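Only one protein chain is missing; all other protein chains are in place.
Note that the chains are named A and B in the order they appear, and that numbering of residues resets to 1 at the start of each chain.
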Amino acid sequence: MIRCQQIRISFGGLQVLKGVDLSVQEGEVLGLMGPNGAGKSTLFNVLTGVHSPDSGTIFLKDQVVRLRNPATAAALGIARTFQTPRPLLGLSVFENVAVATADHDLAIRCLQKVGLQNQRDRDSGALNLMDRKRLEVARALALRPKALLLDEAMAGLTAVEMEEATSLICSLKESGVAVVWVEHVMGPLFRTCDRIAVLDQGRIICDGTPDVVSKNPEVLRVYLGEEF
Amino acid sequence: MGFSLLNGLVLGSIYAVSAMGLSLIAGLMRLVQFSHGEFFVLASYCFAFLLRSGIGLIPSLLLSLLVSFIAGVLTERLLLSRAESDHNRSMMMTFILSIVLSNAFLIFFGPYPVQSEARIDGSIEIFPGISMGSQRMVSGAIAMISFLMFYLWVRFTRMGRAIRAVAQDPEVALSFGINPVRTRTLAFGISTALAGLAGVVLSPIFPVVPDSGAQVTLTAISVMVIGGMGSIRGAAVAGLLLGLAESLGSHYLSTRYAPAFGFLFLILTLLFRPRGLYGNRV
Partner (left out) sequence: METVFNPYILHVGIIGLYYAILASSWNVVAGMTGFATYSHAAFASLGAYVSALITLYFGLPILISLPLAFFCGALFGGLLGKLSLRLNGTYLALVTLAFSELFRLFLTNEDQWTRGALGLKVPLLWSDSENGVVAQKIAALMIFGVVLVSLMIFIRRVRRSRTGLHLRAILSDELAAASLGVQTEKLRVWVFSASSAVASLAGALYGHYLGLISPEMGSLSQMFLILAMTILGGMGTWLGPVIGALGLEILSEGLRDFGQHHVFLYALVVLLVFRWRPQGLLGGRR
């Protein structure tokens, strides 16, 4: 569904991504992990149109796409959530979703999918963290995305909330969206993802099923000391 | 040509001095202090007034700077400290303040320009065939010395380092025992005092009227942005560049468009390299 090939980008002389290849199919959840500074956020930004890569290609449904800016990416069907949720303050919950789509019924369905339909008229600024994250997903879904990129969905959540969030992500598989999930918290990642890619210093060092990744010596080396 | 160059240097160093206080505050509080020029004007009038009352050159100078300093501290405490994080709002506040102050000056000091008695007459011949008014030379020299002293002060004294620390990271500064709130207030007072210094130094050369504040502010802003917000070194380089450009431009092109140089460079900087010469990446 969404694929990138040999993505290279550098900032101020520092090569952050050194030729990254990645692909995700419809209905697949790809986990993306890596130590701090590996380039996860940068890759995320490249895939969502925030930065243009110096070289490399991005494919959406096997068509080459140029993501000039985030709006272009959204128009093409690439949706994203933010690590720290960014609700559109001053707009209600419903209005937040309505920004992404003119279809009233679709907006309601997206809110229902994440469980926010009863709060639709509330000011989005009044939501707690978990609900804000739900809103992020609802908004993204309203774009009818082909690919959904989640930025550290687990950040700041309690164990119970993490369970809820994880099952929500699982349910996304059914809709046929390709999901890329960048994450630090590994438990949910390993339990949910069909495949995991590990990024280290701008390169993918391992790409396979959670089982394969958990046994990969280089991955273990990079995460020395971490327990799964 | 030679005169233009020399004049440009003098002008440039005065521009640099008038911008360095502004740059300091921009780096520290991320604020473009729109009423900067008003403190310039305030000190000019005070200086002239105090001189006429006969208390002597140095005391007049020091008192004028003190007046600017206190006015700055009051401004920061009363008007700015609450809106600190909202930069747009703070800039608007200083914009409104500049209108209040320039009209206050009009009422208080009347519409007449500053009558400075510290004028030094005569001229000095620097190079064969190139002479310049002594007042201009002295003003330029004072400006350059002040600039150097300020640069050293920011670099090496405890207070200077405290300001830079708070500018970089207020929380870390706090953990070192530096009080960010008090530092900001003090720094603001210093920046307005510096504006005052520029006013005292410049008023014998150019006529200063109650309205002059806006023009001074705009020039200082241009210098600051071109040099890079928060960079004292940048203020120096940009000030000199601008002074030279204006001086040479007036000589070869047209005097009426002299102020256009500042605006033009400002626009070019903002469009192509917003961080300026020495500023941090925007």
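Quick note on the criterion: contacts are C-beta pairs under 8 Å (C-beta built on N, C-alpha and C of every residue); 3 or more make two chains touch, one makes a residue touch a chain.
Owing to the predicted nature of the structure, the values given are computational and were not obtained by experimental measurement.
Participant: Taking the entire complex into account, which one of A:H51, A:R139 or A:R195 touches the absent chain?
Facilitator: If we include the chain that is not displayed, A:R139 is the one touching it.
Participant: Among B:M137, B:L218 or B:L277, exactly one should touch the missing chain; which is it?
Facilitator: Answer from the full complex: B:L218 touches the omitted chain.
Participant: Please pick, from B:I70, B:A104 or B:V172, the residue that touches the omitted chain in the full complex.
Facilitator: The one listed residue touching the chain not shown is B:A104.
Participant: Determine and list the chain A residues touching the chain excluded from the picture.
Facilitator: 48, 50, 69-71, 73-75, 79-80, 82, 86-91, 95, 98-100, 102, 139, 142-143
Participant: By the contact definition given up top, give the residues of chain B that touch the hidden chain.
Facilitator: Counting only chain B, the missing chain is touched by 30, 32, 78-79, 82-83, 87-89, 91-93, 95-97, 99-100, 103-104, 106-107, 214, 218, 221-222, 225, 254, 256-257, 259-260, 263-264, 266-267, 270-271, 274, 282.
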